[in-house]
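Every protein chain except one is present and positioned as in the full complex.
So that you can tell them apart, the chains are marked A and B in the order they are listed, and the count of residues begins at 1 in each.
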Amino acid sequence: MADPMRIRAQAAGDKTTVRVLMSHEMETGQRKDAAGKTVPAWHIQEVTATHNGKQVLSAEWGTAVSKNPFMQFVLKGAKVGDKIAVTWKDNKGDTRIDEATVT
Amino acid sequence: MNLFAKGAGLLALTLLSALPVMAQKTASQGIDEYRAMLADGNPAELFEAKGEDLWKKVRGPQNASLEKCDLGKGPGVVKGAFVELPRFFADTQRVQDLESRLVTCMQNLQGWDGAEIAKTPFGQGEQNNVTALATWIASESKGHRFNLSQNHQQEKTFYEVGKRLFYQRGGTHDFSCASCHGEQGKRIRLQDLPLLSKSPGDGVGFAAWPAYRVSNGQMWGMQFRLNDCYRQQRFPYPGFGSDATIALSTFLGVNAKGAISVAPALKR
Partner (left out) sequence: MQSRRQTLQRSAAVAALLANAGFPQWAQAAFNKNAFDAKSVQDAVKAAGGVSLIESKDVTLTAPDIAENGAVVPIGISTALPGVKQLLLLVEKNPLALVAIFQSSEALENNFLTRAKMGQTSDVYAVAIMADGKALWAKKEVKVTLGGCGG
């Protein structure tokens, strides 16, 4: 099971800035290892997020997103105490969901 | 090849823009902006979280956590410990830096084989855990000022040994640490090289490691940094937790007295 994400959701007025750090190798599929073999592509493909259970974000990522990806988005109409959950799924089918509370 | 041409062109631009007549942004300023944009959301935070978890987790042949580990300020005291290391420890009768002290605790408290961990290459096995722990422990001293002790005779000796090593030239290229870090204003391509024979200021040099390196997506502690410096000088690795690396750390740490620690930082 992949390492947990770091999610911070900070409310300022009507806008909540959500910052997410994910732990993932994000292999492009173009790199060769020390033995000269091509390391196969391994990357997060889909990212979604919910606010109090309701889906708010849907994104698709290719191999060019950096290793240990960082993502920031701005949510409207959230309040302190609300729950944000972020899910990612990679091209191998591995998945991870983590939650945070809006502060 | 294309990149080298572009790099050379960029250097030329940089030299041109150093002229006071031009109001262009220097490459150095551009890089500062780039680093500022990455400061929020340093992937080092992922390793901090892992390190904190490892400190509290029951592990190893002796089924214990590291919560009784003494990093110099008493068993279990983590806040402020980073900025007082390396220091002399009575129980091991040695001057130890953070990472070698962690391995001592992992052996004594949890039953791991310390020598095995020391032999494990960086980025593998238990070394990853040492790095994560070091990252978290450093973060617990973020914003604190370096204040290494020079009270014990061994601490003084290690400082002097570190100083000698800093200036000692050798290897195929006759390099010493001072070759790169012994003069103000030196640079390799676009990397500014801090002067380390005295305090280089807040958040620089000793005050900036452990750091997450964006170029390879790896978390590096000071042990990895020092060993790899030797490799770049065309020396073999002195080895994890070696007297040489601890002596150099002592030299750098004492020189950094009063400087604010920003570790874990973000580096190229």
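Going forward, a contact is a pair of C-beta atoms (placed from the backbone, for glycine too) under 8 Å apart; a residue touches a chain by one contact, two chains touch by 3 or more.
Source: prediction; values computed, not measured.
Chemist: Determine which of the presented chains are touched by the chain that is not presented, and list them.
Modeler: By the stated touch criterion, the chain not on view contacts A, B.
Chemist: Touching the absent chain in the whole complex: find that residue among B:Glu33, B:Glu116, B:Glu160 or B:Glu183.
Modeler: In the full complex, the listed residue that touches the missing chain is B:Glu33.
Chemist: List the subunit B residues touching the unshown chain?
Modeler: Those residues of subunit B that touch the unshown chain are 2-4, 6-7, 10, 25, 27, 30-31, 33-35, 37-38, 180, 187-194, 213-217, 228, 232, 267-268.
Chemist: What subunit A residues would touch the chain not displayed?
Modeler: Answer for subunit A: residues 15, 26, 28, 30, 45-46, 48-51, 53-67, 69-77, 85, 87, 89, 95 touch the chain left out.
Criterion: only the chains that are shown with their structure count from here on.
Chemist: Based only on mean CA positions, could you tell me how far subunit A sits from subunit B in angstrom?
Modeler: That pair's centroid distance is 29 Å.
Chemist: Quick one: which bits of subunit B touch subunit A in the complex? Just the residue numbers, please.
Modeler: 40-41, 43, 45-46, 49-50, 214, 217
Chemist: Under the definition above, what is the set of subunit A residues touching subunit B in their complex?
Modeler: Residues in contact with subunit B: 3-4, 6, 19, 21, 23, 25, 66-68, 70, 72.
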